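Remarks on the structure that follows.
Missing here is one protein chain; the remaining ones are kept as they sit in the complex.
Right, chain A next:
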Amino acid sequence: MTLVRWLKRHLVVLAGLLTLGYLLLPNVVVTVFSFNNPKGRFNYEWQQFSTDAWTDPCGVADLCGSLSLSLQIAAWATLGATVLGTLIAFALVRYRFRARGAVNSLIFLPMAMPEVVMAASLLTLFLNMGAQLGFWTILIAHIMFCLSFVVTAVKARVMSMDPKLEEAARDLYAGPIQTFVRVTLPIAAPGIAAGALLAFALSFDDFIITNFNAGATVTFPMFVWGSAQRGTPVQINVIGTAMFIVAVLIVLSGMVISGRRKRQRA
């Protein structure tokens, strides 16, 4: 009886913990196997504890080169998509223009279209234009598919903004630029930041579109995929774990900062 009562009281917590475990288990595996010292080329079986891979993350040929390329592309794609996407979002919410409805739906097409189809048609387009496949074609493709996500995130935020706030700023001696910098941007910032994070994550781990349009260039996801055919170096797990830790640290510090702000206000 007491067990049933205990279950009833803690069912929600239990379900939550199980779901969380389900989400985190792959990360745990990646982390654990980053300390493995595999026999042979495949890192699929636990052998013995080792920090070799951690002390020499760039020990595998081309790994760090591809990682740095992916980070560069992700950074530029985030910048490009965020700037363009924010402008589009403001235009769509704030202004009435011809074909606004059409633009509104078309902007979501890249989100809805199967990635393989988009990848193949992009390749066709680049080849017909005689473009040299590589860094720039990857970047153009990434900005393109990140754009819709940024627009969605920023649009939601801009729609909930009271246009009266900008009127109030103009009424209080702020010119157009001051109004944008002091009022519009700070209020839209959470949406823009969400869009930018999304863009970075999408760009960093995109494989399908990149693989079609990269030519001889190799990004980190392509490197992982390629090496998985021949054997997976432990360093891949090290990079994966490091990325996970960085992401967790960013989230945690965000929580600490906002928590401290709340306490100051109260």
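Here is the rule we go by: contacts are C-beta pairs under 8 Å (C-beta built on N, C-alpha and C of every residue); 3 or more make two chains touch, one makes a residue touch a chain; residues count from 1.
Everything below uses one rule, namely that contacts and distances are computed from a predicted model.
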item: Hidden subunit of the complex - UniProt protein name among "Sigma-70 family RNA polymerase sigma factor", "Peptidoglycan D,D-transpeptidase MrdA", "Spermidine/putrescine import ATP-binding protein PotA" or "Rieske family ferredoxin"; value: "Spermidine/putrescine import ATP-binding protein PotA"
item: Hidden partner chain, touching residue among A:L127, A:A168, A:A228 or A:L249; value: A:A168
item: Missing-chain contacts mapped onto chain A; value: 162, 164-165, 167-175, 178, 182-183, 186-187, 264-265
